[in-house]
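Every protein chain but one is kept in place in this view of the complex.
Note that the chains take the letters A, B and C in the order they are written out, and that residue 1 is the start of every chain.
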Amino acid sequence: MEKELSISATVSDVVNCLRKMCDVIHANKEYLTELDSAIGDADHGTNMDRGFQAIAKKLSAPVDNDIGGILKMCGMTLVTTVGGASGPLYGTAFLQAGTALAGKQELEPGDLLVAGEAALKGVLMRGKAILGDKTMVDALTPAIAALEEALATGAKAAEALEKASIAAETGMTGTIPIQARKGRASYLGERSIGHQDPGATSSFLLIRTMAETAREIGF
Amino acid sequence: MEKELSISATVSDVVNCLRKMCDVIHANKEYLTELDSAIGDADHGTNMDRGFQAIAKKLSAPVDNDIGGILKMCGMTLVTTVGGASGPLYGTAFLQAGTALAGKQELEPGDLLVAGEAALKGVLMRGKAILGDKTMVDALTPAIAALEEALATGAKAAEALEKASIAAETGMTGTIPIQARKGRASYLGERSIGHQDPGATSSFLLIRTMAETAREIGF
Amino acid sequence: MKKLINKPEDAVKEELEGMALAYPSMIKVSLEPKFVYRADAPVQGKVALISGGGSGHEPMHGGFVGKGMLDAACAGEVFTSPTPDQMLEAAKKVNGGAGILYIVKNYTGDVMNFEMAADMARLENMVVQNILIDDDVAVKDSLWTAGRRGVGATVIAEKITGAGAEKGYDLTKVADLCRKVNASGRSMGLALTSCTVPAAGKPTFELGDDEIEMGIGIHGEPGRTRMKIKSADELTEILALSIIEDGDYSRIVHEWDEKKGDWVDVTLVNEALKQGDQVIAFVNGMGGTPNIELQIIYRKLHEVCEKKGLKIIRNLVGSYITSLEMQGCSITLVRADQEMIELWDAPVMTPGLRWGI
Partner (left out) sequence: MKKLINKPEDAVKEELEGMALAYPSMIKVSLEPKFVYRADAPVQGKVALISGGGSGHEPMHGGFVGKGMLDAACAGEVFTSPTPDQMLEAAKKVNGGAGILYIVKNYTGDVMNFEMAADMARLENMVVQNILIDDDVAVKDSLWTAGRRGVGATVIAEKITGAGAEKGYDLTKVADLCRKVNASGRSMGLALTSCTVPAAGKPTFELGDDEIEMGIGIHGEPGRTRMKIKSADELTEILALSIIEDGDYSRIVHEWDEKKGDWVDVTLVNEALKQGDQVIAFVNGMGGTPNIELQIIYRKLHEVCEKKGLKIIRNLVGSYITSLEMQGCSITLVRADQEMIELWDAPVMTPGLRWGI
């Protein structure tokens, strides 16, 4: 089967995508920390990079032929290396996504939604934020909604993820004018207005990376 | 006796002179501290001003009709308010000068030399510095020598003090190119070179004030 | 950035190595995962107190491990909550069979990580309770925020509950005591300068030459307002009055219900300080504040308390819960009853706090 015609993603596609996520986070380390300096404690980039570099290291060894297992491994790695608020949140997201895809060796486009919904549910359960609290939820929620909508109209994975990425970006920039109600930025009260949420930004970066990978592999 | 013809200085002349010293030190407080920042601990101006303001306060009450006693009172005030290196040194200088002039109600020009020599001896005894160590001694020593020389050739007090003031100034600027061997500046080793000694500067300021007062009162 | 460190990413590890070398009679150190624990752990039959949080607040928490205070402290990266695996391993190491109390400062990251750790420890058959410290009155409400931050009262809570545990209190009693100290404690802080997170390499915020941040946390996060600097007396008054005039504070917290076997939402109320109260007064330096300034603040705090009818019965003045090299201070007042005073006075022997031994 040629890549162009592929309608499923393999284990190595997923690993590839995860590796790219590691690179993207690494490249945006300073940027994310910068955002966190303004309304937080200047560590979001360092936190995320520590976690994703640990993932990258694990991915350099051979992995199981189980996409769910790989995602769970990523989740555990994030939980045990990131710390802060983003560690348990992203860790839970990956753990839940992994659980949802347990045993899978290939992904259909629909699996993306299953995993995405599970991940978002994990974040909401763990962090108890709602839409508009100025957190990563503000990027993740519209992204999953866009993914669902696109897939429902029969879009290809890449296309649906592209829509999700655009929605995440809109959600991310949408955090700028609002006041934080969760996380460290909430302590600033009105002073949090005018700044983009770091976690929403890292969420967008991860989703955009998925969309790009999907496009590249013709998923 | 008219002022122009005066060849002696009265108690009130001395008190006047001391008051002017207080003003001069006050006016040069920042400058002296600035000099001390470069090669010391940034307090010489504050120290001197604390002491001379205490003297000014004492001089605002009526004083004994005894120049020696007044100088001793100044010495005790400096000893108990200035602290640091300059406190005991200037304190001793005034105490010794006061002892040398004990009971005097008027000063002849020659008394200046007696007092000056006693003061210098006190400083040398207390601080054990020698000429060229980059201390107040470098201003005081040539000043007393010039005073002696001028008086020996029959100069008036004002004239002799003017010579002393010029010699003190030369001594003071002479501390710039040399390396400190006493006091806090000595810790800097060669880095003390190129800076003017704060204590030599305050000594010059005090002597210049005496010269000015003498000129004004025609002493 | 000028700091006496080697590589930013090694700072916490090397700090712990230094502590292990400096205080072998009081503490031991685990590096993988990172935590500090009592040299004589586990103390059989004693409730084990574990705290932890981001590094950069030293001596808290690692410096409070030892006889009469904490059994273990988990060190996260600078200003970053530690991870559940650290907390779990610490629990295993110091578990003396009488249960584990996790003392958790109320920050989203700390709360979530300690909750995960507690769930994991329960899977290993430990009895665990998490108690939150949330004493920072700079955070006004809990509806529009993540709730009040845990700051100065943490130090007081760790001392007093440590003494309670040492005395043989059971887990319920230690947890109640910790809740009580927290319910009686209020704090507020300010910053004259920012700190610099080593990995970030530059100050978290910039302040003008005559500006301060009022209502600062302990992570270099900006405060609630930026204002012109005032005299020590005026600033002390602002901090003290914010604490003293703060009303009752009610909020919902997540606690484990051992009977139900589940997390439940509990409404807790901290009662306002009132005239006639006896308090432990704590003037804290943020890391870069000289002692002389803390004493000047204590002097004024004493006066304000007196005027407001509060009697300072015990005090602590020094830099105990810090933000790296930040200049600034915080004030904590904790209403203290006889039990709390006795436990405060009980012997303690840790790297950061010591008396009676």
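Please note the rule applied: a contact is a pair of C-beta atoms (placed from the backbone, for glycine too) under 8 Å apart; a residue touches a chain by one contact, two chains touch by 3 or more.
Predicted, not measured: the structure shown is a model, and the values here were computed from it.
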Point to revise | Visible chains in contact with the missing one | key: B, C
**Study point:** From C:D176, C:E325 or C:E342, residue that would touch the chain that is not displayed
**Key:** C:E325
Exercise for review: Among C:A39, C:M120, C:I229 or C:L268, single out the residue that touches the unshown chain.
Suggested key: C:I229
Check your understanding: Given the contact definition stated above, which residue among C:L132, C:I212 or C:L333 touches the chain not shown here?
Key -> C:I212
Study note, to complete from the structure: Listed in rising order, the chain B residues that touch the chain left out are 33, 37, 39-43, 46-47, 50, 79-89, 126-127, 179, 181-184, 186-189, 191
**Study point:** Contact set of chain C toward the excluded chain (per top definition)
**Key:** 2-6, 11-12, 14-19, 21-22, 55-56, 58-59, 63, 78, 192-193, 209-210, 212, 229, 231-233, 235, 287-299, 302, 315, 317, 319, 322, 324-325, 327-329, 349, 351, 354-357
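Everything below uses one rule, namely that only the chains that are shown with their structure count from here on.
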Exercise for review: Work through the pairs of chains, note which ones touch, and then classify the graph as line, ring, star, complete or other.
Suggested key: other
Check your understanding: Where's the contact count highest, between which chains?
Key -> A-C
Practice item. Just grab the chain with the largest centre-to-centre distance to chain C, centres being mean Cα coordinates. Key: B
Practice item. Would you mind pulling out the distance in Å between where the CA atoms of chain A average out and where those of chain C do? Key: 32
Revision key, fill the gap. Note: chain C residues in touch with at least two other chains are none
Point to revise | Per-residue overlap in chain A, given as positions that touch at least 2 other chains | key: none
